[in-house]
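One structure is given below, represented as structure tokens, and several questions about it will come after.
With one protein chain removed, the remaining protein chains of the complex are shown where they sit.
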Amino acid sequence: MVIIGLRNLSFLRRSLPCRLSAIAISGQASRRSLSTDLITVETEPDNKDIAILTMCRKPVNSMNGQMLTDMTLTLKELEKTSRGVILTSTVRNVFAAGLDINELYKTTPERFGEFWSLFQDMWMTLYGTPLVTIAAINGHSPAGGCVLAMSCDYRIMARGKYTIGLNEALLGFMAPSWVMNLMKLTIGNRESEKALSLGKLYGCDQALEVGLVDELCDPDEVLARAKAEMNKWLKIADEGRRLTKSMLRKDTIDKLASTRRQNIDFMASIILQPSVQEVMGNYLQSLKKK
Amino acid sequence: MVIIGLRNLSFLRRSLPCRLSAIAISGQASRRSLSTDLITVETEPDNKDIAILTMCRKPVNSMNGQMLTDMTLTLKELEKTSRGVILTSTVRNVFAAGLDINELYKTTPERFGEFWSLFQDMWMTLYGTPLVTIAAINGHSPAGGCVLAMSCDYRIMARGKYTIGLNEALLGFMAPSWVMNLMKLTIGNRESEKALSLGKLYGCDQALEVGLVDELCDPDEVLARAKAEMNKWLKIADEGRRLTKSMLRKDTIDKLASTRRQNIDFMASIILQPSVQEVMGNYLQSLKKK
Partner (left out) sequence: MVIIGLRNLSFLRRSLPCRLSAIAISGQASRRSLSTDLITVETEPDNKDIAILTMCRKPVNSMNGQMLTDMTLTLKELEKTSRGVILTSTVRNVFAAGLDINELYKTTPERFGEFWSLFQDMWMTLYGTPLVTIAAINGHSPAGGCVLAMSCDYRIMARGKYTIGLNEALLGFMAPSWVMNLMKLTIGNRESEKALSLGKLYGCDQALEVGLVDELCDPDEVLARAKAEMNKWLKIADEGRRLTKSMLRKDTIDKLASTRRQNIDFMASIILQPSVQEVMGNYLQSLKKK
């Protein structure tokens, strides 16, 4: 696993304005150059309205601070030039595995706060973007990967062995309140209670049945289906659709925006507990053995 | 299309108290006389508890200011004498087509505000009425027609070619926030997001599947089924059922009641935009050609 050093994180944060400038400038020349080493961005030759944002951080697309930052900045740039974006992955068997545990393990309240704030930024950007967002879920999608998917306007999942869900309870902690709320908005309160309490990972058929994804298709057709669905959404004039999306999601975003600091402090009080840290340490140890 | 002149609207508003008196007085003599030229009101010979409110404004039961007013006043009168009301239409193939675009096109903020206020009045009256309300949906029911249906206690739709839904996004604007909320309360958040974003009109089978209507029946049996269902609801003593309905819907109504002016101003800021007006103009032009 290529992990950005934790000591480097505050440096990363300070360097955001530079990184943003670099992306913005290169973006004017060619949209391909929005790509970084962790995500690639492409547009369709026959349809410049649609961008494809592909996560490519091996081995499991776990999101460290740099990747969260890249996604936030890229989305903001795409809002200036595109009408829709498809999220997908080139990592084999994985859509996205969630937050990089290395960012949560043996950290300090300060560093945790910086990282968690990047996660909040990315989520508010993705969930609230005026772009049409479609998740092309071509692999496992636990925890933060499920958050990415649920934040899109539409979800297409590869039929097969992959799972999706919020499994934080299995690691001894829990999803943050705004992610719980996102799940309730997606699959309703009752199913969410069960899923969150048991840290449930859904197979694709179950995910479709409860509404966690909108449709299934063969693994090698996910991207093609996502493009076809995107074209359907883009037939709607932007004005009405954007107004509608903004009105539907504004309250949920505002709620987090007004409680960011409390959310960071509460999550830190849980995640920095020795018992939770121990579970994470064991988990990281088990990954190394693989 | 018989359209009340826009210049006449403020006159109409000023004349409301007179119109109300007229209806009230005639209502004492015979319930049939609650009828106006836009809606008829009848009671069952064998069951005075049940009123049938039939919309009859050709060609598509689009709701202008007068029709909204007639519906509000009639419902308030029926609350004094009946226990339940069935909403239906005598216009061929149409239950109700929504607000009359002529009331929204080439208008002023003042006239828009008066009209929109009549729409708010009608909705709060219908949604909050202690009467049992059943929609006998015997034709297409887009936009405001869908709002009428969703505001009732129960919905029966004719099996066949008709559609129902909130298609405002297709006209370049959006449903007001309280209507979005009404849809979420009816079919849940996730389905509402998709439907509102795409301006989706549901066929009857889909409408049943997502819960936008409660049952389907043959077109020529809609009214008979509505009466049978009404009798089921009226077997419940009024006290418990009315208290329950009031408690279930009070917060939603109060929320609009306390933000009426903001809602009017926000909707005006959207609907009076030149781009939205242009879409409406083209739409009205296309209707004239038919």
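Structural remarks
As written, the chain order gives the labels A and B, with residue 1 at the start of each chain.
FYI, contacts are C-beta pairs under 8 Å (C-beta built on N, C-alpha and C of every residue); 3 or more make two chains touch, one makes a residue touch a chain.
Treat the numbers as computed from the prediction; the structure is a model and nothing was measured.
For the chain missing from the display, the contacting residue among A:Gly113, A:Pro130, A:Gly188 or A:Gly203 is A:Gly188, taking the whole complex into account. Touch with the chain omitted from the figure is made, among A:Met174, A:Leu208 or A:Met247, by A:Met174.
Which of B:Tyr105, B:Phe119, B:Tyr154 or B:Tyr202 touches the hidden chain is settled by the complete complex: it is B:Tyr154.
Chain A residues in contact with the hidden partner, per the touch definition given at the top, are 168-175, 177, 180, 188-190, 192-194, 196-199, 270, 275-276. On the side of chain B, the interface with the absent chain consists of residues 153-154, 184-188, 211, 214, 232-233, 236-237, 239-241, 243-245, 247-248, using the contact rule stated above.
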